[in-house]
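Before we start, here is the structure in question, set down as structure tokens.
A single protein chain has been omitted; all remaining protein chains appear in their positions.
We just call them A and B in the order they show up, numbering each chain from 1.
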Amino acid sequence: MIAKHEAVLAALLVAAVLAAAAVSPWLIFILTIATAKGIAVLGILLLLRAGQVSFGHALFVAFSAYTVAFLAPVLNDVALLLPLGALAAMALGLVVGAFVVRYREIFFGMLNLALSMVFYSLLEKLYTITHGTDGIRVSLPRFFGMALERHAYEWAVLVTALVLAVACAVFARIYLASPMGQGLSAIKTREARLEFMGVSARLVLLSAYVISALMAGMAGAIIAMTSRHVTPHLGYWTASGELVFIAILGGAGGVIGPFLGAIAFELVRVYAAASFADAWQLILGTTLLLVIMFARGGLWGLVLKLTGRRA
Amino acid sequence: MADWFADNGLLLGLALLDGLAYAALVFMVAVGLNLVFGVLRILNVAHGSFFAIGGYTAASIGAFVMARGLPEWLALPVLVLAAVVVGGIAGPLIERFILRRIYAEEPVLQLLVTFALFMILEDVQKLIWGVQPVHHDAAMRLLGTVDVPFGHDSIPFTAYQLYVLPGVALFTLVGLAWFLRRTLTGRVIVAVTTDREAATAMGIDAKKVFLLTFTFGAALAALGGALSSPTAALVPGVGAGTMVLSFAVVATAGLGQIEGAAIAALMIGLGRSIAVYFLPEAEVLVPYIIMVGVLLVRPNGLFGVVETRRI
């Protein structure tokens, strides 16, 4: 029942995104970025299921985005750049994950933060390679062999992002229902029991970590191919904080939450910035505070309440 | 090796002097964060904002004192006054009306509440103090400089940097250790840090302890900011940078560890200034390298205690 319910809502959400993008073309950019961030937040959600918060997942977003920026001059096609960026992030996720899954809670969060800040510092420091804060421009790539003009290209990337988002959401749902996914919940409640059953908690967490890195990688690649300019800021700790922010805003209950959260976040930011250029952080912060204080389930929780169902 | 020291020994001596002053400031911020974490089990992201607000307040009060033509020596007590004002107002307000509502929540929500506060306070600073750098260096100028011999030459250091900063840090460390071990309130705080459930079961009013600790932690951060204000200009965003650094100190030290914070701050402070002399490119990476290195060997930080696992 819930699965069907979710599928209908997902379809409605995708349709709403496409309709909004069609009516106001300037939203294409923002909605693509929001969808990409939603995919990254989906990965955060898997870790949250295990009670672990990464305050450094912007590392994988930035790593993938820079992979795309560096490869773009030689392999200038979305069909190559997107998987390569995502896989590069996944590989990094395997290396970093092998180290950080030994830690829990605050140490887990801090180590992720520290490692992401190391990468951020390197992006700034290695000026001759990365152009520091100036960043690197990504020229307009081909789309599966087709050279599209800008407007068609932007549509193509948005649709690609939506397809990936749906695929990732479906996957996340299946994964969370699988024994590996159930293992995650066990880490949160009573990790030792998992070990008594002969299941390696580290392995369970590592698999979720690698998947979350892959999802962050997809997000990074899409962001790089949408903004077509990457800067170290993508990997700063506040960018990681933003992803966790979106996870809570959207609601950690279902796989649609991250996308609701991401779209709401981007729109609130744009409109807050447009109306109160000096105080958009204040508005975002207050929104977050209100959600946590008065709407624990996030936007997804509100949706469930409105439609009279419970997750 | 002996030759290297003959050539660089003097430089190393200078690096130690600079590193000590820097470590003192880092300690002042980190120790408050660590204290709050130990008791409330909340990693307060807004701690960096208290640092910034403390600095701004000290500069404002300092400017007021100067404009009134009051005696110059007041510049030093003004720094402490600023810390008391900020801690005394912001601490209870935030603990009572925001944090108290979320003690029962998951750590991620608690973390995000402080992240929201951080965002809000960033803009509040801008609304109150504007965006132009704020500077008030009366306290630094008051004490003049000390010439430190360097071969045939001599290098002027400010007395403020050489004596006041390490002095205040040392005083804080010793005072805090004494307070926690020798006074009743202090022992109650330690009891709550070590075992919250047992402490409350024995009739300790956790609410009161939380309020007290949070206020005290905020005041310490504000004192750190106030102490840095005579030497460093305050600009928007100064809180965010301070924050990451103190995270690194806290994780290196071990959560809730006061002496650990002092040693971690010393390692990071000295490591940084030695890097500036001998390996400038690595300067920004020093805190993270130290943290990751320590956690590799001691997963709970230098002085962290292994928590009992729930079964």
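Note that in this section a contact is a pair of C-beta atoms (placed from the backbone, for glycine too) under 8 Å apart; a residue touches a chain by one contact, two chains touch by 3 or more.
One rule holds for everything that comes next: contacts and distances are computed from a predicted model.
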| item | value |
| --- | --- |
| Chain left out of the displayed complex - its UniProt protein name, from "Thiosulfate oxidation carrier complex protein SoxZ", "Cytochrome C", "NADH dehydrogenase" or "Branched-chain amino acid ABC transporter substrate-binding protein" | "Branched-chain amino acid ABC transporter substrate-binding protein" |
| Touching partners, among the displayed chains, of the absent chain | A, B |
| Residue, one of A:35, A:231 or A:287, that touches the chain absent here | A:231 |
| Those residues of chain B which, in the complete complex, touch the missing chain | 11, 14-15, 17-19, 21-22, 25, 122-123, 126, 130-133, 135, 137, 140-141, 145, 150, 153, 155-158, 161, 228, 231-238, 241, 272-273, 276-277, 280, 283-284 |
| Interface residues of chain A (partner: the chain not displayed) | 7, 11, 14-15, 18-19, 22-26, 28-30, 33, 121, 124-125, 127, 131-135, 137, 150-151, 155, 159, 162-163, 166-167, 170, 223, 227-229, 231, 233-234, 266, 269-270, 273-274, 277-278, 280-281 |
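As a convention for this text, only the chains that are shown with their structure count from here on.
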| item | value |
| --- | --- |
| Cα-centroid distance, chain A relative to chain B, in whole angstrom | 32 |
| Chain B contact footprint on chain A (complex, rising order) | 48, 51, 53, 55, 99, 102-103, 105-107, 109-111, 113-115, 117-118, 121-122, 124-125, 190-193, 237-238, 241, 244-245, 248, 278-282, 284-286, 288-289, 292-293, 296 |
| Touching residues on chain B, where the partner in the complex is chain A | 37, 43, 45, 98, 101-102, 105-109, 111-113, 115-120, 122-124, 126-127, 240, 244, 247-248, 250-251, 255, 281, 284-285, 288-289, 291-292, 295-296, 299-301, 309-311 |
